[in-house]
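First up is the structure itself, then whatever we jot down about it.
Only one protein chain is missing; all other protein chains are in place.
In this document, chain identifiers A, B and C correspond to the written order of the chains, with residue numbering beginning at 1 in each.
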Amino acid sequence: METGFDLALTLLLLGVGGWSILARNMMTAVIIFIAYGLLLSLAWVRIFAIDVSLTEAAIGSGATGMLMVIAAHKVGADARRVVHPSRAIHVLAGIVAALVAVGIAALAFVLPGEPQSLAGPVMERLGDSGLGNPVAGVLFVYRAFDTLLEKVVLLLALIGVWSLARDEDWGGIPGFRLFRHHNSVLTLLARSLPPIGFVFAIYMTWAGADVPGGAFQGGTVLAAMWILVMVAGVRKVPRVSSPLLRLAIVAGPVVFLAIGFFGFVMPGEFLAYPQGYAKPLIVVMEIALTLSIGVILGLLIAGPPKGEDAA
Amino acid sequence: MTAALLFWLAGSGLIGLAVYGLIVNPHPLCKLLALNLLGSGVFLLFGVIARRGAAAGLGGDPVPQALVITGIVVAFSATAIAVGLLLRLHGEAGVASIDEEDDAP
Amino acid sequence: MPLEALPVTDSTAGGALLVLAIVMPAVALVALLGLGGRGARTIVAAALLVQLLVAARVALLVAGTQAPLVYVVGGFHPPLGITLRADGISALMMVVSAVILAAAAAFAWKDFAQPRGKPEARLSLIFWSALLAMTSALNLLFTSTDLFNLYVGLELLTFAAIPVVAIKGGAETVRAALRYLLFAVFGSMLYLLGIVLIYGAYGTLATAEIAAHVTPNAATLAAAGFVTVGLLAKTALFPFHLWLPPAHAGAPAAGSAVLSALVVKGSLFLLMRLWFDTFPTLRAPDDMQLLALLGALAVIIGSITALRQQRLKLLVAYSTVAQIGYMFFVFTLVPTDAGDVIAGTAWTGAWLQVVAHAFAKAGMFLAAGLVAEILGHDRIRELGGLSAKAPLVVLAFAISGLSLMGLPPSGGFSAKFMLLVAALAEGHWLWAIVIIAGGVLAGAYVFGVLSRMMAAPAAGVELATVGRGRQLIALGLALVALLMGLLPLSPIAFLTIGRLP
Partner (left out) sequence: MTDFFTIIAVSAGAVLFLAGTLGLLRFPDTLTRLHALTKVDNLGLGLVVLGLMPQLGWLSAAKLLAVWLLVQLSGAIVTQILGRSVSGGEESR
C-alpha cells in the first residue's frame, strides 16, 4: 500500500517535472512547477523530513513560484522570439540527460552498504541546548555558522535585486504597486487574514524549537501576509530607504551576530551559548529572524524600487 | 527502504530532466526553471541519504535535512536575483535573451 | 559502520582571528544597510583596515609557529560542527585579497562616494555592500574545512560578484550578469551533488576526516567529478569560459579588478584544496592530464581570442581566461608522491602564478579603467596619445603586461619559469611548449596595445585628466607583481605549512 503510494508519487513527480520542462507556454510551465513543488513537499514527508517539507512548500514552491509567475507574466511572450535549437540538439540533449539520470540512479547501488549517519551524535548532545527539534539543533547550535552566513546570503540577494533599480528611482517604493489590485473582496481578505497569519507565523517560529517549523517557515507566512496587505493597498508601501524598513531588515542578523559575539565572552567561543541559556537565546534570535526574513522575502518578491509616479 | 530507493530514482530522473531542459530551452526563464528543478533533484537525493541514516529514534539523519533547508534558501536567493536581472534585461533590450551577441562596436 | 574518529584538533591561539576575518565584513555590511548610507565609506575603510591587520597577523602567526591556525566554531568539533583552519596558502591568499580589496576600494573611493547632503545613493550602497560581502566570502573559502560551509561561501561570493557586474545597468552588462549567474548556479548545483554523494559515503563533511578515510570507490569518484566540473564552471576554465569576458569587462574598473584578480581564484583555491588536501589519493595521473589539457586549451584559445579583441577591457578579460589556464598545470606537475624538489617547484610556481596574476591583473584592469576614462572609450585602434597624456597609466599597463607575458624580472616570470622547469623535469613537453607559446601570445597582445598607446593622438581628440592618486594605485599593484620577480626561484617553505604530507 505504502510502496504503491510512493511509486505513484515518484511517477507523478517525474511526470509533472517533465511537463514543466516541456511546456510550450511559459506561464503554464511555471504554474506546473508550483504544483510540482507541492508534490515534492509530499515526498519530503514520506522520507521523514517534515522541516524540509514545510520549507519546500513555503520557499521552494510558494515564494519561488511567485517570483516566477511575475517573471512569466512579464516576459512570457519572449519565448517565441528566441532561437530554438535544432532537432539534432534535442536528440543529443535527450541522450546526455538519460545518461546523467541513469548514472546517478546507479550510484544508489554503489554507496557503501552501511549507511553513515550523524543522527546519534546530534541526539547525544541535543539535550544540552534544551531544544527538542534535532533539525533546529543542527541549524542553530552545531552549524549555526552556516545559518548565520545564510542570512548574509539573503541580505546580499536583496542587495542584488536592489542593484537593478534605476538611479533616479533609488530610495523609492518597491514594485508592489505594479501589481496592486483594487478589489473590495481582496481588501476584506487583507484586513481579516493578517492577524491570523501573524499569530500563525509566531507560532511556527516558536514551535520550531521543539517540533518541525522555525524562522524560515514563519518568515514566509509573514511575507505572504505583508504582500497581501501591500497588493490590496490597505497600507502604504514603505520606501526602501525608510529607516524603519532598514531596521526590520537587519534586526535578525544583528541579533544573531550579537549573540555570536557574546559567545566570546561567555562561554568563550564564537556562536556558543552560555550553559542553560541556549534555548531562550535561540528563541529570541529566531523571532528577530522571522521578522527580517519576512520583510526580506517580501522585498525580494516585490522587486527593485520603481519610480515615484509610475503607477 | 523501498521509499528511499524510489525517491533516489525520482531525484536522478529529475536531474536528468533538468539537464535536458537546460540544453534545449534557450530562454533564460526556462533555464532558471530547469536549474530549480535540478536543485530540487539534488536536494531530494540528500533527503534519501538522510533517510538511509535513520538512527537514534529519528526517521532521518537531521544533519542533511538541515543542510537542505539552507540549500533551499540559497537557491531561492539565486532565483530572486535571476528574476530581477531577467526583468531588467527585458526592460532594457525588449527581449530577455542571453544568446551570444557581438560585443564589438 | 561509523568511521573511526580522528584525534580532536582544538582551537589554536589566535584562531579567533579567522572568525573575525569572515564575520567583521558581515558586521560592516549590516551596519551599512542599517544606517542607510550614512558614513558608508568610513565603515568600509574601517572594515578593510581591520581586514589588513587580521590577515597580516594570521600570516605572522602561521609563519611564527610554522603551524596552521585552527578555530572550532562554537566549540563543536567535526563531524557535527565547523572548523576553520588557516595554513600557509590560506594565510597567503588572505593577505593578497586584503591588499587588493583595499587597493580597489581606494581606487573606487571617489566614484562611489555618497553625495553630501543627498539621500543615500544606489551606487554607493550597492558597490560597498558587495565589496564587503566579497571580503567575507573569500576569507571563508580560504579557511573553512567543511564542504557545505564552503558551498555557502561559494554562493556568497557569486551573489557578491553579480551586483558588481550589473551595477552599471544597460542591456550588455545585465545580460552578462544573468549569464554569469546561470553558469554559477549550475556550477554550485553540481558541487552540491558531489557533496551529497560524499556525505552518503563518509557521513561527514569535514575535509580532514574525508581525507583520512577516502577510498577510490565509484561513489567517491563520481562525487569528485561533479565537484570538479561544478568548480570549473565557476572558475571559467575552458570550455566554461564564455560567461567571463563580458561580465568582467562590463563592471566598473575597480569591480573588474577584484573579479578577475580574486573572485575567480575563490573557486580555483577550493579546487586545489580539494584535489591536494581532501582527496589526494584520488589523483590519477590520466584524469589530471585532462585538467591540464583544458588548462592548455584555455591558455591558447584565451590568448588568441584576446589578440582579436577590439576593446581594451575585453582583451584584458580574455587574458584572464588564458592566465587561469596556467594554474591547472599544477594538477599534473605535482605528483601524488609529493615532497620532492620538482613537486615543490611546481607547487610554488602555481601559487606564484595565482598571486602574480592577481596583482598584475588588478593593476591592468585599473589601468584599463583609467584609459577608458581619459579617452571616453576603450577601442584599441584609437588609443593614440595616451603615453603623452598619462605616462603613469601606460607604465602600469606595461609592467602588468610584463608579468602576464612572463618576462623577467616579474612574478609572472618566476611562476611560469618554475612551472616550465617542473614540466621539463617530468617530461611533459607539450605543457612546456604551451607555457612558452602562451607567453609569446601574451607578448603579442600586450605589445599590440602598447604600440597603439604610444601612437600620436588622432586629430581633434579631447583627452580627460584623471587623478594622480588612482594612477599610482594601478602602478603600485603592477609593481608588486614586478617585485615578486625578486623572489628566489626555489620552493617556498611557507606554502607548505600545515599541509598534509
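For the reader, a short list of remarks on this structure follows.
Everything below uses one rule, namely that contacts are C-beta pairs under 8 Å (C-beta built on N, C-alpha and C of every residue); 3 or more make two chains touch, one makes a residue touch a chain.
This is a predicted model, so every value here is computed, not measured.
Partners of the chain left out, restricted to shown chains and counted across the full complex, are A. Among the residues A:45, A:82, A:123 or A:193, only A:193 touches the chain that is left out of the figure.
Only one of A:88, A:185, A:244 or A:265 touches the absent chain when the whole complex is considered: A:185.
Where subunit A meets the omitted chain, the residues involved are 181-186, 188-189, 192-193, 196.
FYI, only the chains that are shown with their structure count from here on.
If you draw each protein chain as a dot and join the dots that touch, every dot ends up joined to every other dot. For chain pairs B-C and A-C, the one joined by more C-beta pairs in contact is A-C.
Separating the CA-averaged centres of subunit A and subunit B is a span of 13 Å.
Chain geometry summary: the mean Cα position of subunit A and that of subunit C are 31 Å apart.
For subunit B, residues that reach two or more other chains under the stated contact definition are 15, 32, 45, 49, 52-53, 63, 67, 70, 74-75, 77-78, 81, 85-86, 88, 97. The set of subunit A residues that touch two or more partner chains comprises 104, 111, 115-118, 122, 142-143, 146, 150, 153, 156-157, 160, 164.
Residues 2-3, 6-7, 9-10, 13-14, 17-18, 20-22, 26, 29-30, 33, 36-37, 40, 43-44, 46-49, 51-52, 55-56, 59-60, 63-64, 67-68, 70-72, 74-75, 78-79, 81-85, 89-90, 92-94, 96-98, 100-102, 104-105, 108, 111, 115-120, 122-124, 134-135, 137-139, 142-143, 146-147, 150, 153-154, 156-157, 160-161, 164, 216, 300-301, 303-304 of subunit A touch subunit B in their complex. Contact residues of subunit A toward subunit C in the complex are 103-104, 107, 110-112, 114-118, 121-122, 125, 141-146, 148-150, 152-153, 155-157, 159-160, 162-167, 170-171, 241, 243, 246-247, 249-250, 253-254, 257, 260, 263-264, 267-272.
Residues 80, 148, 151-152, 155, 158-159, 162, 166, 169-172, 174-175, 177-179, 181-182, 185-186, 189, 192-193, 196, 199-200, 203, 242, 246, 249, 309-311, 314, 379 of subunit C are the ones that touch subunit B when the two sit in their complex.
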